[in-house]
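Heads up: the structure comes next, in structure tokens.
Excluded from the complex is one protein chain; the other protein chains are retained at their positions.
Chain lettering (A and B) follows the sequence in which the chains are written, and residue indices restart at 1 in each chain.
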Amino acid sequence: MTIALGEIATRFGCEIAGDPRIAIKSVAALSNASEGTISFFANTAHISALKSTGASAVILRRGDVDQCPVNALISSNPYLTYARVAELLHPDPVFDPGIHRSATIHETAVIHKTAHVAANVFIDADCIIDEGAYVGPGAVVGPRCHIGELSRILANVTVVQDVTIGKRSIVHPGAVIGSDGFGNAMSDSGWVKVRQIGGVKIGDDVEIGCNTTIDRGAIGDTIIENGVRLDNLIQIAHNVHIGEHTAMAGMTGIAGSAIIGKRCLFAGRAGSVGHVTICDDVIVSASSYISKDIKEPGVYTGSFPAEKDKIWKRKAARFRRIDDMVLRISELEKKRE
Amino acid sequence: MTIALGEIATRFGCEIAGDPRIAIKSVAALSNASEGTISFFANTAHISALKSTGASAVILRRGDVDQCPVNALISSNPYLTYARVAELLHPDPVFDPGIHRSATIHETAVIHKTAHVAANVFIDADCIIDEGAYVGPGAVVGPRCHIGELSRILANVTVVQDVTIGKRSIVHPGAVIGSDGFGNAMSDSGWVKVRQIGGVKIGDDVEIGCNTTIDRGAIGDTIIENGVRLDNLIQIAHNVHIGEHTAMAGMTGIAGSAIIGKRCLFAGRAGSVGHVTICDDVIVSASSYISKDIKEPGVYTGSFPAEKDKIWKRKAARFRRIDDMVLRISELEKKRE
Partner (left out) sequence: MTIALGEIATRFGCEIAGDPRIAIKSVAALSNASEGTISFFANTAHISALKSTGASAVILRRGDVDQCPVNALISSNPYLTYARVAELLHPDPVFDPGIHRSATIHETAVIHKTAHVAANVFIDADCIIDEGAYVGPGAVVGPRCHIGELSRILANVTVVQDVTIGKRSIVHPGAVIGSDGFGNAMSDSGWVKVRQIGGVKIGDDVEIGCNTTIDRGAIGDTIIENGVRLDNLIQIAHNVHIGEHTAMAGMTGIAGSAIIGKRCLFAGRAGSVGHVTICDDVIVSASSYISKDIKEPGVYTGSFPAEKDKIWKRKAARFRRIDDMVLRISELEKKRE
């Protein structure tokens, strides 16, 4: 798609500093842009890339216009405007409606005539696949699942059973949704499996990353509210409840029955133990985990970044003798008196 | 299935405080139960849910009967009894025997006539699928694998090669069992792959979570003994040996050749380095890893839960100067003398 800069400006309510007639075909990074591309500048760390950019236009804040050697599209939130421009220039692929001849569909499943069911898909009993939904190659949708309008279940995903997915949600390849939670009761002769009989309810505009796993509830449902974003290789255990617009980066893990608020952010490999309640607007730092209820919004951290091994080992050795340090201080205080 | 409370009591050797004739159809959580359901009470934190429960019956300890507003099923281990009642009321789905027309089965594979092989399955040479076993849609079973009686390999699982799985075991969607371990020898021109020629031996009554990976041995087998429970997204490296009834929560990682005892518990994101031996009955806390042999049962921990970032950062800064603290203490001690 090619579109004039002026039309982009009109569409997204931005001002232009430069020529509205130039043609834009694609987005690009500042440092690797060529004619016909539009880039964005939001972080002063990239100022030299801005100054030497080959892009035909750059989305940036009003205060940065003077630094921009090319046409500027002025936005109070350049990254958000960039997201919208990228969506316009690079729309989702369009899928032909229909069911691939190699797909196997249970006779009780209802597939909307505008939905696309790809090769080697298996859809089980009592499923509903709504208008414009997409089920990718190799995906398996188990019994009693509902895939909402325009949602996309990508390649090799498994939606196990009793899963409801809202509208416009995306499940990336390899994810598994609705599998049994980890429930075991110890008996004299070993573990007895605790039947998991709940489901999973996923809202609208949710995105679930590759190979992420979301278990169904033990009793009752695991719930992912509207607008939640989960990256790759995340584990969401049974009966977890994640509030609207919370985003979790790769490898985050949430243990069973944790209740996570709205608009929380979990950095990479963050997590939470089970059976805790975390309020809205909590940020958990990389490699840190929450161990108890959190009632105040803010940033929470509990990890040490790596440093030179020799230095770390010396400190760690000191830490192992921290008791001794405290004793020595007490001893000094006693003598002092 | 509907069953009288009295019959449940008889079947599991429990006493009843209440009416044995009431009909039970389903299990439910205390706080979300309706007529015809049975719940359990094992944790005093849920006492108010017990007092207001809508369940028709509750499984609980004798000492808690007085608190129970409805019929009680008395058990010394309510959670275990609950597990057994849930199993009775919510039995596994029954699968029709047979091989789906879209499955591809190697001519040398032997599939028992009572086994179920689902859509788009591929089963390779010299495999044996035993009585009542289930191979789910999209699953791949590579050469020389044996799936034991009543075991279930669920959707999109890959059993790579030379894998033996015992009876009544369950492998959840997306898991990969029997892939090459991570073996590399450095040469002048880069890594040389070290051929992995072992297999994986999995016992009876084992459960393996979604997207969990278990590598085959480099030489000799990786071994998962009877009754082991592995949650989702776990990594078990080559030649690991896991003892009976050990349970590992999500995201646990065990490095190569580690030997883990019986009845160990690994909390979420716990783990172990390779080539260590961990005795029976060891509990590893969340986000903690074992770095050397463990010879004494007990709980082992090495992680800090998150706290407010500002407070954590101040402490972490102090920790970075711990050397300095020790020096200052020594200095004070010297002056003291």
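General remarks:
The working rule: contacts are C-beta pairs under 8 Å (C-beta built on N, C-alpha and C of every residue); 3 or more make two chains touch, one makes a residue touch a chain.
The structure displayed is predicted, hence computed values, not measured ones.
When the missing chain is restored to the complex, the residue among A:Gly18, A:Gly166 or A:Gly250 that touches it is A:Gly250. One of B:Ala55, B:Ala86, B:Ala237 or B:Ala306 touches the chain omitted from the figure, and that residue is B:Ala237.
Of the candidate positions A:Asp126, A:Glu207 or A:Asp280, contact with the hidden chain is made by A:Glu207. Panel shows chain A; residues 26-29, 32, 77, 79-80, 82-84, 86-87, 90, 93, 100, 102, 118-120, 136-138, 154-156, 170, 172-174, 205, 207, 209-211, 226-227, 229, 231-233, 244-245, 247, 249-251, 268-269, 286-287, 303-310, 312-313, 316, 319-320, 322-323, 325-326, 329, 332-333, 336 of it touch the chain omitted from the view. Residues of chain B in contact with the chain left out of this view: 102, 104, 120, 122, 138, 140, 142-143, 156, 158, 160, 174, 176, 179-180, 182-187, 190-195, 197, 211, 213, 215, 219-220, 233, 235, 237, 251, 253, 255, 269, 271, 273, 283-285, 288-292, 296, 298-304, 314-315, 318-319, 325, 328-329, 332, 335.
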